[in-house]
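Left out: one protein chain. Kept in place: all the others.
First chain written, first letter: the chains are A and B, and each begins at residue 1.
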Amino acid sequence: MTAASVETIGVPARSSPGRRALKRLGRRRGAMVALGVVVFFIAVAILAGSLAPYDPIATSWSAVRKAPSAVHWFGTDEIGRDVLSRVIFGTRASLLAGVVSVSIALAFGIPIGLAAGYLGGWIDALISRMTDAMLACPFLILAIALAAFLGPSLANAMIAIGISATPIFIRLTRAQVLQVKVEDYVEAARAVGNSHLRIALRHILPNVVPPLIVQATLAIAAAVIAEAALSFLGLGQQPPAPSWGSMLNTAKNYIDNAPWMAIWPGLSIFVLVLSFNLLGDGLRDAFDPRSR
Amino acid sequence: MTHYLVRRVATIVPTLFFVSILIFGLQQLLPGDPALILAGEERDPTVVAYLHQKLHLDQPLPIRYLYWAGGVLTGDLGESVRIQKPVADLIVEKLPVTAELAVLAILIALAIGVSAGIVSAVAKDSVWDYAANVFALWGLSTPNFWLGIMLILFFSVQLGWLPASGYVSPFDDLKANLAAMIMPAFVLGNAIAAVLMRHTRSAMLQVLNADYVRTARAKGLDERVVVLKHALRNALTPVITLGALEFGTLLSGAVLTEQVFTIPGFGKLIVDAVFNRDYAVVQGVVLCTATAYIVLNLIADIAYFLVNPRLRDSHG
Partner (left out) sequence: MRTTWWSIRALGLIAALAAPLAPAQTLRLGLAEDPDILDPTLARTFVGRIVFSALCDKLFDIDENLNIVPQLATSYQWSADNKALTMKIRPGVTFHDGEKLDAAAVKFNIERHKNMPGSNRRGELAPVTSVDVIDPSTVRLNLSAPFSPLLAQLADRAGMMVSPKAAQAEGDKFGAKPVCSGPFKFVERVAQDRIVLERYSNYWNKGEIHLDRIIYLPIVDATVRLANLKSGQLDFIERMAASDVPQLKSDSRFKIAKVTEIGYQGLTINTGKSDLAQKNPLGRDPRVREALELALDRDGIVQVAMDGEADVGNQWVAPTNGFYAKNLPVPKRDVAKAKQLLQAAGVPSPSFTLMTPTTSDAQKIAQVVQSMAREAGFDVKIQSTEFATSLNMADKGDFEAYVLAWSGRADPDGNLFSFYGCKQPLNYSGYCRQDVEDLLVKSRTSLEPAERKKIYADLATIVLKDRPIIYLFHRHWLWAYSTKVSGLRTIPDGLVRVQGLRMK
């Protein structure tokens, strides 16, 4: 990167920290399995149309709450829809809920955190106090209030979760920026005369990214659960469109007589979220060898 | 050092101010005329008009904020329009319930998290490490309302060991109280066990490789003694402060857990109030919990600061 390192002869070029981390990740079996599971779910979501045996919103009065059988592998729900098809299509909603919410949180959180950490002064104070205020309110309450405000729908639930998760990323980015700000290469860049924006984007941001990736992965897990929670309260994906959370919400009324309505979406949520959590853990260990 | 402390305490005021604006704004901006749902089934226009006037709904937003904020500063948090009880009374009534739930949840989380963390650190990289990791994580990976209903069906309906819902004050009947609280506390504690486990594990790992522990081993001390007496004691301090900081997560989780188990605590109060547009209740309760959270954070920061001499010096 700087002139100094290129001078050393006979030593192979050092791979970037990112590549080294990925290699470490590859050696952790648990995280690799988790990654595989996540990729599997993404594939299911993309190929839902070809994989699902039935139309997920096709009702059938004669097949109400039928137990799993050869015709309906996961059984049918309270108005005769095939649970397997709904679980497959529901993968889209749940993955979207996780990824879009966190993307929103990152899109707002990183720039704001960057500004707070880099610029300091009263901007930092203002942003920090507002972030503290948001963090002081219980996450789910914020999400509920926002979702109720926006109206019950999957899109609004994602916005609500995304906004509620933003303060964490603001805080994290800011903390990282504060650490990196005082590093030598940043001082050097400033000495050379780079503009603030260039320093922020070219030198600080790339070094701030690893913990953000870890947190983002864990946040996706939390967001999938949050979508299920909002659906439980009637604020997430609305029928007839399937999402695991809203399927659980309906299924809770039929646990005694149709447990399969709840088992499959519940299991899917558990496996997906567990995988994201393990992946996030693995990434954290991979990026920070000191924690081992 | 006092300089740092004073600065730190001073940040509470603007933070609380922002909290008040946040929660007030969220509530008042909720769609729909609250008077309509509070007016009951018949939606008698005279009752709707009366509620408009009582809740100052005909006034612009900033004026309504001043009414409320003014009340708060004089100790009047308003009244639940739905059941006509002062919010302060409701808080005093419900706080001990959620607090007990939170404490029990933290204890369970510590039990699960710390033991999983010890196993994981001591048996590093083995299948036990992996299993302990999954064990601690599973609580974070299951929707808590879901887990709650499953537990109720199994332990209450199927086995009849534990009550399905409700709450008995510990002063009336301790055994019944614990019987009613154990399932919800487990559901709640589960979720934060993972965080505690991770920290226990890393703290233990750091300590296990430290010099004085190697010395103890070299001296021939029993491995268990080494682990428990020396390593654990040092690892626990940050873990406990972390438990206090997870208070916010606990409250989030309590919202749905209390709903499912019908525990009359804060969480249930807030959810019902949001759907019933009982503004004063939501605002008052969130302000309270936010204050508690901020104060806990402050105490944790100060404690950490006091414990860590290096930080003390750099802030002078």
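Basically, contacts are C-beta pairs under 8 Å (C-beta built on N, C-alpha and C of every residue); 3 or more make two chains touch, one makes a residue touch a chain.
Quick caveat: nothing in here was measured; it's all calculated off a predicted structure.
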| item | value |
| --- | --- |
| Given B:Ile83, B:Leu107 or B:Ile299, the one touching the chain that is not displayed | B:Ile83 |
| Touching residues (missing chain, whole complex) on chain A | 59, 61, 64-65, 78-80, 148, 151-153, 234-235, 238-240, 250, 252-257 |
| Residues in chain B touching the chain absent from view | 30-34, 36-48, 50-51, 54, 80, 82-85, 90, 93-94, 149, 152-153, 156-157, 160, 163-167, 259-262, 264, 268-269, 272, 275-277 |
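Keep in mind that, in the parts below, only the chains that are shown with their structure count from here on.
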| item | value |
| --- | --- |
| Chain A partner contacts - residues on chain B that touch it in the complex | 11, 14-19, 21-23, 26-27, 29-31, 130, 133-134, 137-138, 140-146, 149, 153, 194, 198, 202, 205, 248-249, 251-253, 255-256, 270-271, 274-275, 282, 286, 289-291, 293-294 |
| Chain B partner contacts - residues on chain A that touch it in the complex | 30, 125, 128-130, 132-142, 144-146, 148-149, 151, 221-222, 225, 228-229, 232-233, 245, 248, 252, 255-256, 262, 266, 269-270, 273-274, 277-278, 281, 291-292 |
